[in-house]
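A single protein chain has been omitted from the complex, and every remaining protein chain is retained in its original position.
Up next, chain A:
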Amino acid sequence: MTTSFKLPLKKGSVIVGKWKHGHYRVERLLGEGANGKVILVSKDWQWYALKIGQDAVDLQSEINALKALASTSMARDSYLKDVDDWVTPQGKELPFYTMRYVKGLDMSAYLTQHGEDWFPLLGLNLLRSLGELHQAGWIFGDLKLENIIVGQYGDVELIDFGGATQIGKGVKQFTEIYDRGYWNCGSRTADAQYDLFSFAVLCLQLFAPRKLHQLSKELLPQNRSIEELMELAKETPQLAPYLKWLEQAFSGSFKHGKEAASAWRMLAHQRRSLAKSKKTPRWLKVMIAISLISLGISASLYVLDYAGLLK
C-alpha cells in the first residue's frame, strides 16, 4: 500500500532534525517507495538522499535492517548516515533518515545508453551485492528495476531496503511480478533463492518488459510457472547464454548468492573465450582434414607400394 501524503517541500526549504538538529536543504524529489518519499538534499556541500515516511514504525523497521547490515560486510562506506524526526511547519512530526546519495541510472536506461555489452558485468556486480547480504543472514526482498542504481562503470548499488528481511522470516515487501509466490514457484519465506528468483525475473524485465507484462496479465493465476518464464527467456536472444543459469535461479537450485554469482561469472568469461575458440576449430578442422587425407593417401600409397613389393 503506497502511503501517499502531501509534503510542504519546495526547492530551498530546510528540514531540521528534532533530536540532532541537522539542517538539510531540499533540492528535489528523487522517488517514492512503499514507506515514504526519497528527496535529494544537501548539507555542508554534500549530497544525501533523505527518506521521509509517515509511519514511524514502518520506517524504523527499515532503519533497523540498515543498521544490522551496517555492522556486517556491507559497510564499505556506511549507507545510513543520520536518523531523526522533522517537525513540519504545520506541526506534524515525520520520521526520516539520510543515506549516501548515489548518482546514476536504472539498469535498463544504463544498458540503452552505454550498450548491452555491460549486461554481464551489471549482473555480476548485482549478484555479488546480493551474495554479501545473504552471507550476513539477510535478503533484499523487493529486488526490482526501481531499487537498483547503476553508477559509473557499471557500479551497482541497491537502494530502498524496505523489503530487507532476515533469512527464515516472511518477506516483508515484494512486487508481484518479481515474486516467487506469484509465479507458483515457492514460498514467501526469506531465503537466498527468493532474491535469485527475482534477479532472474529482472533479466526478463530488462530485455522483454512488454512480453513479461503481457504474460502476467494473460495467464490464469494457476498457470503461472517456471515453464512460462523459461519459454519467454528462450525467445529473448540476449539471454541465450544464460538459459541454464536462469533455469537454476527460477527453480531455486543455487545454494546462495555467492554460488549464483560465481556461476554467472563463469558464463560471462566463458562466453568471451568461447567466442574466440569458435573461430579456431574452423581452420583447425580444415588442417586436420587435410592432414588426415594426406595421411590416407600416403598410407594407401604405402600399402600399394608394399603390395607391389611383395609381388
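The working rule: contacts are C-beta pairs under 8 Å (C-beta built on N, C-alpha and C of every residue); 3 or more make two chains touch, one makes a residue touch a chain; residues count from 1.
Rule of thumb we're sticking to: contacts and distances are computed from a predicted model.
This complex has a chain not shown, and the name its UniProt record holds, of "VWFA domain-containing protein", "ABC transporter ATP-binding protein", "Glycine cleavage system H protein" or "aminomethyltransferase", is "VWFA domain-containing protein". Interface note for the absent chain: among A:K169, A:H213 or A:K234, the touching residue is A:K169.
From the options A:I15, A:I63 or A:L215, the residue with contact to the chain not on display is A:I63. Summary of contacts with the chain left out: across A:R188, A:K211 or A:H256, the touching residue is A:R188. Taking the complete complex into account, residues 1, 19, 56-58, 60-61, 63-64, 67, 83-85, 93, 95, 168-171, 176, 181-182, 187-190, 221 of chain A touch the chain not shown.
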